[in-house]
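See below for the structure under consideration.
Every protein chain but one is kept in place in this view of the complex.
The block that comes next holds chain A.
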Amino acid sequence: MINPTIVDLSRLQFALTALYHFQFVPLTLGLSFLLAAMETVYVITGKKIYKDMTLFWGKLFGINFAIGVATGLTMEFEFGTNWSMYSHFVGDVFGTPLAIEGLMAFFMESTFVGLMFFGWDRLSKPAHLAVTYIVALGSNLSALWILIANGFMQDPAGAKFDPTTMRMQFRSFGALVFSPDAQAKFVHTSIAGYVAGAMFVMGISAYYLLRKQHREFALRSFRIAALFGLISTLAVVTLGDALGRMDYLVQPTKLAAMEGLWHSAKGPAAPWKLIAIPNDAKQKDAFSIGIPYVLTPLVAHGWNVTIPGVYALERDARARTISGIKAIIALKTYGTTHDPAALAAFDRHEADMGYGFLAQRYAPHQDLSAITPKEMPGVLAKTARETIPNVFVEFWSFRIMVGLGLAFIVVFAFGAYYSLRNRLDQHPLVLKAAMLAIPLPILACEFGWVTAENGRQPWTVYGWLPTFQSASSHGLGYMIFSLVGFMLLYSLFIAAELYLMFKFARLGPGVHAIPVPPASVAARPLYGQPGYADKSWK
């Protein structure tokens, strides 16, 4: 028997730790490339100010990077500690991109970041620049493999369920890696990180300009960030559109929730809801304003298409649940008796297996074979209702993300324009907006995460394995212990992080660029040097 409270607590813990981790990832992705860009200018022009820029922003990068690495560890652990059925069910497929991420990306990023911070006096200029680029490349490759893994949860490509081992078996590496959902999400997410990095640099530079400090430094940083940010934001919005189309193709329930579609939308006049107050309990809007003729071209890139709404999707789910219940009953019989007839029955209903798992929650004692004909309609209705993610959360998290994205275009465009015309000083409003916008791209990323992952519910593997079925069977005490521990530690971290970020940002560049001691002082080469023969401990 699965305990719903434990599942909910496991979900809460995962969501909290993932959202927490995701505060730091975008900045790492974006800042690493900005550092590379600044250092490139330094190597080409030889101007010291660009080295100061690289060092200063690198310092802030480091503060952010450490906590990103730390909280990333949690994510990898949690699949095993809290989602054992999930790990068993898809480990053969899902574990692979995680392992490759370690081999290909994380090792590179982490080994070279040490050289990036401490190798200034030990490496030639081009070699250090190469190291900086490798760190940027490593963090982005890291994101690629993580999002390939996530892509599998959204659209399980490249695997097939095996009734003997009771799990998904890996079938096609190509299908996993080149899953359109994964690829679209990788580009969208990593570039969202560039936006966050650009806003961070632009915002802090704006702060200096407003306070008339570090002018030369701030003007240059501002310009690089504004241009980088403008291009990135335009790319993010375009790619977000591609991702919306992916949802239309592979995740109809997510799309229906995102757009608040209770009734199926028939093109071409179907309105796109600008604002609505969706009520999940009553399955209708308390209020809505829509713009006609926008929805289908926006989502489906076509005029005469029908986008299924919640009611239609629930009808489909009901039919699939009937088949899915047969699949699970046959699978259980096959698992215990190895009866070929049961296997044949399972094969007939295999495609709907996930819906059978989903229905287990509402069966008496979570046993599908115990459902009486009288109880069946109730189980089907509850299961069908369960297949629709929370519409209110989905609708609004999506709109907040998109709204923020569009607002960033404005901020970056004005910033870039006035920066290029050297007129920033006459427009303190732009500077103030840039400064206040520092945390907003990260907020947009968080809402993007909610849109993607809340929209995937009730599944951990879309259509195959329900979240309810995926959790480990822990006691309540375990969950409280870990949740409280995470909250205490993470609160400590964020307090320390913010304190240091504000402290070093306020102090500004120059003062706190790492003064690099000459090699002869920092450390003598080991071999054949007096230091090695140092027998002072004898």
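Here, a residue touches a chain if its C-beta (ideal position, glycine included) is under 8 Å from a C-beta of that chain, and two chains touch if they have at least 3 such contacts; residues count from 1.
One rule holds in what follows: contacts and distances are computed from a predicted model.
Colleague: The hidden chain: which UniProt name fits, "Putative solute:sodium symporter small subunit", "Cytochrome d ubiquinol oxidase subunit II", "Fe(3+) ABC transporter substrate-binding protein" or "Response regulator"?
Modeller: Its UniProt record gives the name "Cytochrome d ubiquinol oxidase subunit II".
Colleague: Given that one chain is not shown, which residue among A:V93, A:L129, A:I224 or A:A330 touches it?
Modeller: Looking across A:V93, A:L129, A:I224 or A:A330, the contact with the absent chain belongs to A:V93.
Colleague: Touching the left-out chain: which of A:P180, A:P271, A:P297 or A:G335?
Modeller: Only one listed residue reaches the unshown chain, and that is A:G335.
Colleague: One chain isn't shown here. Among A:K125, A:R171 or A:K382, which residue touches it?
Modeller: Within the whole complex, the residue contacting the unshown chain is A:R171.
Colleague: At which residues does chain A meet the chain that is not included here?
Modeller: Here the touching residues of chain A are 59, 62-63, 65-67, 69-74, 76-77, 79-82, 84-96, 98-104, 106-108, 110-115, 117-119, 122-123, 162, 164-167, 169-171, 173, 331-332, 335-336, 472-474, 478, 481-482, 485, 489, 493, 496-497, 500, 503-504, 512, 514-517, 521-526, 529, 531-532, 534-538.
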